[in-house]
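Below is the structure I would like to discuss, written out as C-alpha cells.
Omission of a single protein chain aside, the complex is shown with its protein chains in their original locations.
For chain A:
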Amino acid sequence: MLDYLLPAFIVLMAGLGTIAFWMGRQRAARVRAEGTAMRSQPGQYGWFMSLASVGAATAIIFLCWLALLITGSPVPLYSLYFIGLAVALLGMGLALRYVRPDFHARSAIEGVIRFMLAGAALISILTTLGILVSVISEAIRFFSMYSFWDFITGTQWNPGASFLEAAGRSSSASSQAQFGSLPLFAGTFMITLIAMLVAIPVGLGSAIYMVEFAPRGVRQAFKPVLEILAGIPTVVYGFFAAITVSPLIVDIAGFFGLEASYTNALSPGIVMGIMIIPFISSLSDDVLHSVPNSLRQGALALGITKGEMIRNVVLPSATPGIISASLLAVSRALGETMIVVMAAGMSPNLTANPLETMTTVTVSIVSSLTGDLSFGSAHTLSAFALGLVLFAVTLLLNLVSVFMINHFREKYRLNTI
C-alpha cells in the first residue's frame, strides 16, 4: 500500500504542476490578448506558477523530512503528503494573483533557478562532509576503545578476538583483540611500491614516445589501447591477478628455487601497475604537451640531438608535472580495493619479502565490513579508523599534487607570453 503512495503522490504533484503552468499561461495570454503589454512571456508566468506551487511544496516536504530524520523522530508520511498538498494549493492560489502586467516573472524564475543550481553545487561539499563525518564519528568511537598510539605503532593486527570480547568471553591475554595497523600499512606500501615500479617507467615511457617520437598513425592506433586498459573494471584485474599472474609468479619463483605464496604481494602489485599505466601515461602526455615548443626549438637550434633535448630540456621542465601525476597515481594505488581483495592475502604480515602473503588497509576494511558483524563492535569500527587514515593520506597526496601541477602550469603560462 505504502509502496504505491509515493508514486501516486509524485504523479499528483506533476499533475498539479502542469495545471499551475497552464493556468498561469492562459491567464497571462488573456491579459495580453486584451492589449496590455506584460513584463514577461505567458510561458514564464506559467513556469512561475509551477515553481511557486509544486516547487515550494517539494522543498518544504524535503526540509521537513530531513529535520525529522536529524532529530530522530518518526516520519509521519501521511501528514507530510498532506502538508505538501496544502502548500502546493496555497502556492498556486497566491501565485495566481501575481500574474499581472507589472510583475517580472522572468527574474523571479531566474532567482529560483540560480538558487537551485547553487543547491546542486552544495551537494558535492555535502558529500565530502558526509565522508568526513561518517569516518570521523565512527573512528572516534573506535579510539575511545583502543588507544590511537597503539593503533598507529602496534605490529599485531588481530581483530577477530574483539568478537569474543563483545560476547564477554575473553579470558586469556593471548586471545585479546589487537589493532596495531603497522603491518597493514606496510603491506599497502609494499604493493603500492611494486605498482609504481611497473606503472611509472612504462606509463612515462609510452607518454614520451607518443609525444616526442610517434608518427600520427601510431598515436591514433595506440590511444584506444590506453582507453580500453583504463576502462577495465578493477574486479576483472583482480581475477586476472589471482587466477593467472599469481600461479605464474609461484612457478617462476619455484624455478629460481624460491618459495612464493599464492597470495603474494607481487602479483596484485604488478597488476595494479598495469591498471595505473593509462592513468600515468595520459597525465604525463598532458604535461609533456604543455612544455612549450619554444624550449624544444631553442634546444635543437643549439645543435643538440633529440635524445639530449628530451633528457636535458623537456624532462627537467616537466618534472613537477610528472611528480604530480605520480603522486595522484600513488593515491590511487593506496585506495585500490578489488585487486588486493582478490589477489592479496588476508593475514597481516610485517615483512619485506614481496613473495610472502601480505594484506592491505583496504582488504581489512572490506573484511571487517562484510559478513555478519554487528555494527558497533570494535572490529567494524576499526574499518572506519582505517578509512580515516586512508582519507587523510590520499587527501594530502591530492592536494600536494594539485598544488604542484598548478605551479607548473603557471610557470609556463608566463613563459609563453
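Throughout what follows, contacts are C-beta pairs under 8 Å (C-beta built on N, C-alpha and C of every residue); 3 or more make two chains touch, one makes a residue touch a chain; residues count from 1.
Basically, contacts and distances are computed from a predicted model.
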item	value
Choices "Potassium-transporting ATPase potassium-binding subunit", "Phosphate transport system permease protein PstA", "Cytochrome c oxidase subunit 3 family protein" or "Acyl-CoA synthetase (AMP-forming)/AMP-acid ligase II" - which one is the UniProt name of the chain not shown	"Phosphate transport system permease protein PstA"
Option touching the unshown chain, where A:Ser53, A:Ser181 or A:Ser331 are the choices	A:Ser331
Options A:Ala33, A:Ile123, A:Ala301 or A:Ala352, residue touching the unrepresented chain	A:Ile123
From A:Gly15, A:Pro201, A:Gly254 or A:Gly298, residue that would touch the chain that is not displayed	A:Pro201
Candidates A:Leu16, A:Met38 or A:Ala242 - the one touching the absent chain	A:Ala242
Contact set of chain A toward the excluded chain (per top definition)	69, 106-107, 109-110, 113-114, 116-118, 120-125, 127-128, 130-131, 133-135, 137-138, 201-206, 208-210, 212-214, 222, 225-229, 231-236, 238-240, 242-244, 274, 277-278, 281, 304-308, 310-311, 328, 331-332, 334-338, 341-342, 362, 365-366, 369-370, 375, 383-384, 387, 390-391, 394-395, 398-399, 402
